[in-house]
Each structure stands twice: as C-alpha cells, then as structure tokens.
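Here is chain A:
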Amino acid sequence: MENILSILVFFPAVAGLLGFVIDKDSAKAYGVTVAAIEFLLSLWLWFSFDTASAGMQFVEMIPLIPDMGISYYVGADGISLFIIIMTTLMTLIGMASMGETKNIKNMIVTLLFLEMTMIGVFVALDAIIFYLFWELSLVPMLYIIGAWGGPLRVYASIKFFLYTFTGSLIMLVGMLFVAYIYHSLTGVWSFAITDWYALVLPVDYQLWLFAAFFIGFAIKVPMFPFHTWIPYAHGQAPTIGSVILAAVLLKMGTYGFVRFSLPMFPDASVMAITPVAVLSLIMIVYTAMIAYAQKDIKQVIAYSSVSHMGIIMLGLFAMNAEGLSGSVFQMLSHGIVSGALFMLVGMIYERRHTKLMSEFGGLASVMPKFAVIFGVMLMASVGLPLTIGFVGEFLVLLGFYQVSPIITIIAGTSIILGAVYMLRVMKFTFFGPLNNEENKKLKDLNRRETWSLIPLVAIVIWLGVYPKPVLEPIDNSVKALLNFMDEKALTKEAKDMIRVAKSSKEVK
Partner candidate 1 sequence: MENLVYVALFAPFVGSLFAALFGMSERRIFVGIVASILIGIAFLASATLAYNLLMTGDVVQIRMMDWISAGDFNVSFGFVVDQISVTMMTVVSLVSTVVHIYAIGYMDHDKSFNRFFSYLSAFVFSMMVLVMSDNFLGLFIGWEGVGVCSWLLVGFWYHKPDQAREDNPSISPSWAANEAFIMNRIADLGMLVGIFILYWNTGSLQYDEVFAQLPYLSDAVLKGAAIALFIGAMGKSAQFPLHTWLTDAMEGPTPVSALIHAATMVTAGVFLVIRANPLYSMEAVEGVSFFIASLGTFVAFYAASMALVERDLKRIIAYSTLSQLGYMFAAAGLGAYWIALFHLAAHAFFKALLFLGGGNVMHAMHDELDLFKMGNLRKEMRGTWIYMTLASVALAGLPPLAGFWSKDAIIETAFNEHTYFLWGMLVLTAGMTAFYSFRQIFLSFHGEDRYTALGFHPHEMYKFVLVAMSPLAVLAVITGWFMGSYKAFIYKIGESVQYEMSAHTHHLANYLGLIVIFFAVTGIVIAYLKYARTGEKAWKRDEEKEQGFFYKLLKNQYYVPKFYEEFITKPYMMLSEIFWTKVDLKIVDGTVDSIAKFFYGAGDKTRSMQTGNLSNYLNWMAVGAVLLLTIAAVSAMIG
Partner candidate 2 sequence: MIGLSHYLVISAILFSIGLVGVLRRRNLLMLFFATEVMLNAVNIAFAAISHYYNDLTGQMFAFFIIAVAASEVAVGLGILIVLYKKHGSLDLDDLASMRG
C-alpha cells in the first residue's frame, strides 16, 4: 500500500459521490462508517509510517501538466502525519456526535468532500495541488455554514469564503513567482515543494514572497488583524462546522507556514520573527480579552481559538526544535480540545437553543457528565499539565523564551487570561444556583454524545501523559527542517537565529 495517501484523499470523495444514492435515513450511518474506515486507514498510515525517518514518506508523483510543472505529488512526514490523523478523527467524531437532522444526506456528502480537501491539503507536495485542495476546502465549508447555520449564516459564510479566497489568491501569485524563478534558474517548470526547497533565494525576494504567502496563511490562521471572519463563522456555523473549522481548517494556515514559509524563506522568516511575534502577542492577549467580554459561550471558544492560534504562530517562529515541535503538537491539541469544546457547546445548544451564558447557571447539578467533560476540556484548553494542552503550550513558550524572554512572558499571560475567560464560562454556565426553570428539565448527555466525547477525553489525557509516540516523529521532522533551514540561510543573522538541536546533528 504505497499509495495509501491517495487512497486517503480520494476514498472520502468517492464515498461522497456514492453517498448521493444512499437513502436519507441511512445517510448518517453511511457517513459514520465511511469516516470510520477513513480513520482506520489513517491509523494504518501511522502504523506503516517509519517514525525514525524525518523525510517524506509514501511519496507518489504523477505528472499532470508537465508544461506548467504541475504534478500530482503527495507525501507525508512526521508533521503532516498526525494532522491527517487528527483530521480523520475529528471528522469521524464530529459526524458521529452530530445531532443535525435537516438535510442530513447533503450534510454527510458535504462532509465527506470536505474531508477529502482537508487531507489533500496536508499531503500535497505540489504547490498547485496544495492550492487546489486549499481553495476547494472553502466550498463545502461555505455550504455547511450557510445552509445549517444561525440567522446570520449567509453573511458569515460569504465573509469566510471571500476573506480566505482573497488571501489565497495573493499566495497564488507568490507561488507562480517562485515557479518562475525556479524556471529561470533551472530551465524547468516545477511546482513541487521539494524542488522549491532547493532554491536559494536572495533576501529581498524572500521577503516579498514571504509576505505573499503570509497573507494567504495569516488569513486562514487567522492572525490579527485578519481574524474577524472567525467569530462570525463560528458563531453562525452548526456544531459540526465549528468543530471542523477549529480543529482542521485553521491548522491549514499554520501548516502552510511550516511547509512553505519556513523552509523556503529562512532568512525572511528570521526577519519576520519580531513582526509575527508582535501580531501573535496581540492575538494572544487581545483576543483573550475579547473572549472574556463575550456573552455567548460559543463566541468565547471562537475567540479563544484565535488566542491559541497565537501561541502556535509564536512557536513556529521560535526557530528552534522545542518551539516548532511544540507548535505542531499544539496544532493537534488545539484541534482536539477546541473541537470537543465546540461539540459540547453544540450539545447544550441542541437542548436549549441558546448559547447565552445568562440563560444558564448551575447546570453542573442537572448535567454532571456534561460538566465533567467540559471541565476536562476546559483544563486542557488552559494548558493544565498532564493534559494535551500543556505539552504544546509549554514547548512553544519554552522555545520562544530563547528568542525573546519579554515576548514569552507577555505571551505566557495566555495561561492566566485563558483561565480567566474559561473559568468565567464555567462559573456562569455550570456553577451557581439553578434558577432557570427550563434548565431544571435538562437531560444529561445521552449515549451517543457521551461515547463520541470519551475518545477525545482519552486522547486529551493520553497525549498529555505520554506524548512521545506523537511528539517523536514530529520532532524528527522538525529537526530535519531546522537543519535544512540553517544550511540554506544566507544571512549570518538567520544562521545565528536558527537553532539546530544538538541531538539532530548527530543524526546528520
């Protein structure tokens, strides 16, 4: 099964196409089964993955448009491997926990297509294929937000689409320019990222290209000040939409930085440390404060997502293996934790058709299971040790401390501010007297809901206690990446800044 990546990409798409003929009542069972198979396939990918190797594995390459240098070129390394697994997992769990009943068949088909695009983004090694899946992922999401969302759904979905679309077009120009340079240097057209890695670009080119890619990725992440689409998207999206959006789609942006910006533009990346760090700080502190002011539980989590993405961004630009590995790990942890939190909010929304904190209070006594799971996720979200949230956040801050202690300390306030807004949610929702008559009749989580959340709880604790199976392959690839960046960097400043791990030198 050398072509497992292609299977992973196209299996859901084919299943989605076939899904059109499935009967409405069986659609959900079909979807869950497909997602489960897909998840097992991704586990198989992990199983057959050589964790000791840092390079690309399961590489497939089929030339599509040789005249333009475009080929179907996929592969996975330690960084993308787990994001893929997280994608399949969150799709499966999101789908299984889904309480939606309206147009269920369309939803399932859309989700399966979405799964294809998401996995496609993470396995693509050709810039155009990457771009292809990247853009295509907007469409199912647009539909999910727009068709099953809240009252402002149309506005939210269009905003989401146009905003990211605009950014990615700028990125596309950047890609074309890189291909042009590659062509003028080698005489060959190629969009293969691995070919591009070999390009040594002058610093000013690097800066411009970095900026072009930055716009595309930053909007997706979303970085301040490009983040305003996300409260709308999350606020209006149905639960499953928010889950996937937060868990996977946002990771595309940060993944893009790892896959493109860092290795291709090492000098520019080093120069960008300060600006990016400042933006990340704003994301961390400013959106944490905004989260605190929210009245809607879901909006709190939406803004908290932005805040956590700030941590991830910071780690990416730490230029050392601790920060980068931590950042990639944090992507996974944020995916699982925020996904779970959105699912939880969705469950309460289904019961009460409101997400306003003022409507709740004292829920812990009528919905103890719910409260416990929410509590676990909350603790993971604020980065409690032995939960998945800590490992990444700690490594990121540890890594960035080497770059700038001051910035790290300000970024570190995230552990305080995060606690501030999350505990506020906890207090107003679960604690206090149970005053509202309507809440007294609320039912605790049913079997379906409980069992879709328990795996996430298990992962949150498992990877908090023993992150090694995941962290090690990530770390290997990250070390290789840093080695590569260090070798490629032109300026002395960059070489000084990029810190190659001692342990990876021995490997070399």
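Selection criteria: all candidates are chains of the complex that A comes from, given by their letters.
The rule is short, and it goes like this: contacts are C-beta pairs under 8 Å (C-beta built on N, C-alpha and C of every residue); 3 or more make two chains touch, one makes a residue touch a chain; residues count from 1.
From a predicted model like this one, the values you see are computed outputs, not experimental measurements.
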Quiz item: Looking at the complex, which candidate is in contact with chain A: 1 or 2?
Solution: 1
Exercise. In the complex, go through chain A and note every residue touching candidate 1.
Key: 159, 162-163, 224-225, 227-229, 286, 289-290, 292-294, 320-322, 324-326, 329, 362, 364-365, 368-369, 372, 379, 382, 384-386, 390-391, 394-395, 397-399, 401-402, 405, 408-409, 412-413, 415-416, 419-420, 423-424, 426-427, 430-434, 465-468, 471-472, 474-475, 478-479, 501-504
